[in-house]
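Note that this complex is displayed minus one protein chain, with the remaining chains in position.
Right, chain A next:
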Amino acid sequence: MHAAPLVALVGNPNAGKSALFNALTGARQKVGNYPGVTVERHSGRLALDDGRPVELVDLPGTYSLDPASADERVTRDVVTGRGKFERAPDALVVVVDAANLDNHLRFALQLIALGRPVVVALNMVDLAERDGLTLDPAILSRELGVPVVPTVAVRKRGLDDLRAALTDLVGRHAVTAPAEVEEDMVVLQRRARTIAQRAVVNETPGRRWGHALDAVALHPLFGPLLLLALLFVMFQAVFAWSEAPIGWIEEGFTALEAFVSGLLPDGFFRSLITDGLIAGVGAVIVFLPQILILFLFILVLEASGYMVRAAFLMDRMMARVGLSGRAFIPLLSSFACAVPGIMATRTIDDEKDRLTTILIAPLMTCSARLPVYTIIIGAFIPDRTVGGWVGLQGLVLFGLYVLGILGAFVAALALRRTVTKGASSGFMMEMPKYQWPQWRDVTLGLWSRVEIFLKRAGTTIALTTVILWALLSYPKPPEGSPVSQVDYSVAGRIANGLEVIVRPIGFNRDITLALIPAMAAREVAVAAIGTVYAIDDPEAEGGQKAITENLRDRWSLPTALAFLMWFVFAPQCISTIAVTRRETNGWKWPAFMVGYLFAAAYIMAGITYWLAVALGL
């Protein structure tokens, strides 16, 4: 049986290819309002009007078939059917932004010249109209010699016409042999401009509210202040908005624990479920509201078009450490998780720039560190306000994020002068029009986070916690032994042995116990501490309250601060190491990354501990 015909979505960055892909296939690929959201090939199924199935592929946006960066190479390879994608597409859907025909038609002309069946999706016609631009698809179609279908992907407009056009095209052989493909960009550009002008029926100066917004967002003084304020509000909100939902989850788990305790007789299973699963996994799930608030902010920033403005504002600072503003986008995404952040570096043209960005991405505080920060801050930083309205806990959290960013800048500076030395690269980026976030996309983005988080909690975190519980619960000390259960257990003995290495930086047995399983996922550190105290202090009531009280009793403030500092720097996640290996094609750079981050974590935690002790904290 032959594989289904292949249809590729191609076009300039931020033309709306992924939105169209989602609308046509029902997929949930990430969409956003900045160039470079899609960095790899995604494939989905679509049924044509006559029932034939086709394979639709969504591709990274590019300006030409002459790739400058890793993501653009993927597009070139798929469209031309070379490399590991040996099958050339049977038809192309060229997606162009109706409001920006001058530029998008140039690449469209290049693609049409390849001679494959093409349909042009004239996307975002609604935004063009908002800008006062009325276009005639029929004129455009005549000028280009291919069918043109007006669409609004995010509102699912024009999809039926597009599917009909594809039904007509797929199966046809290349209409024209690839004629002389015009290579000269300037000639193509002028032709594109002429065609675009002919297709315009009416052009009135539209509302330029985007420019008014930019007058503030890009203002030399107010712009940076606005960016700082946005980030600040984001971290305050993480604490302020999450209080109530965290309380509900807490109550739920306490009730569940009481219910299970009443149901099961005291013994192996009861301990496994209450001390292991509920104390461990529950301690992590409590943080879901905070993680979702953080993601909500990042998703809205990505969907609105503000991301590139932030990159613009950050360019000068990034240039000082040898990077460009472009690197700021993957770094900001790394606040959510370093794995997509590292993948997003594919849009960076310069290899050395890209490598540096990959190496510093783990220093951006990812959402998995949030539970660790929150629980330590909750236990050791008083819940009061400074200056009337700023929460002290939120302020400390903001400080930890800033510390990660500063650490990343220092690391970039050092790396660019040593291992990733090279000429400084430029910054040139298209700035998208502002758009209201599509709430459906934001909701879907949040929902997929809930799924990922709960899946991690149910698999990696639960499994690690149960293993840790077993290693902490056995062997049992003999009756009347002065040695505690935890110290007598396998894990306790290992931790007591390893403590020698971390004692100089103020870490205790409990931290050693938490750090090792935290390699699987950072949140496990919290789950591990939850389990240790559930076993060590079986009388205490469960939940976060018990962890907090135990922490206050057992840890000194310098130890807690050193632990926070460790988490700012330490490379504590296997997925990040794995994606670094994949993106750098080998073990050399991930090994280097792990080495330098561990060294930084040890030294910084040590300095914090010694300073705090010296200051008498």
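The criterion applied here is as follows: contacts are C-beta pairs under 8 Å (C-beta built on N, C-alpha and C of every residue); 3 or more make two chains touch, one makes a residue touch a chain; residues count from 1.
Here is the rule we use: contacts and distances are computed from a predicted model.
Of the candidates "Xanthine dehydrogenase family protein molybdopterin-binding subunit", "NAD-dependent epimerase/dehydratase domain-containing protein", "Ferrous iron transport protein A" or "Predicted small integral membrane protein", the chain left out of this view carries the UniProt protein name "Ferrous iron transport protein A".
The residue touching the chain not shown here, chosen from A:P117, A:G223 or A:G530, is A:G223.
Screening A:G325, A:G492, A:P517 or A:P558 for touch with the missing chain picks out A:G325.
Interface note: of A:M431, A:I494 or A:V613, the residue touching the hidden chain in the full complex is A:M431. Residues of chain A in touch with the missing chain: 63-64, 66, 68, 99-103, 106, 131, 133, 185-186, 189-190, 193, 211, 214-215, 218-220, 223, 308, 311-313, 315-316, 319, 325, 349-350, 423, 426-431, 433.
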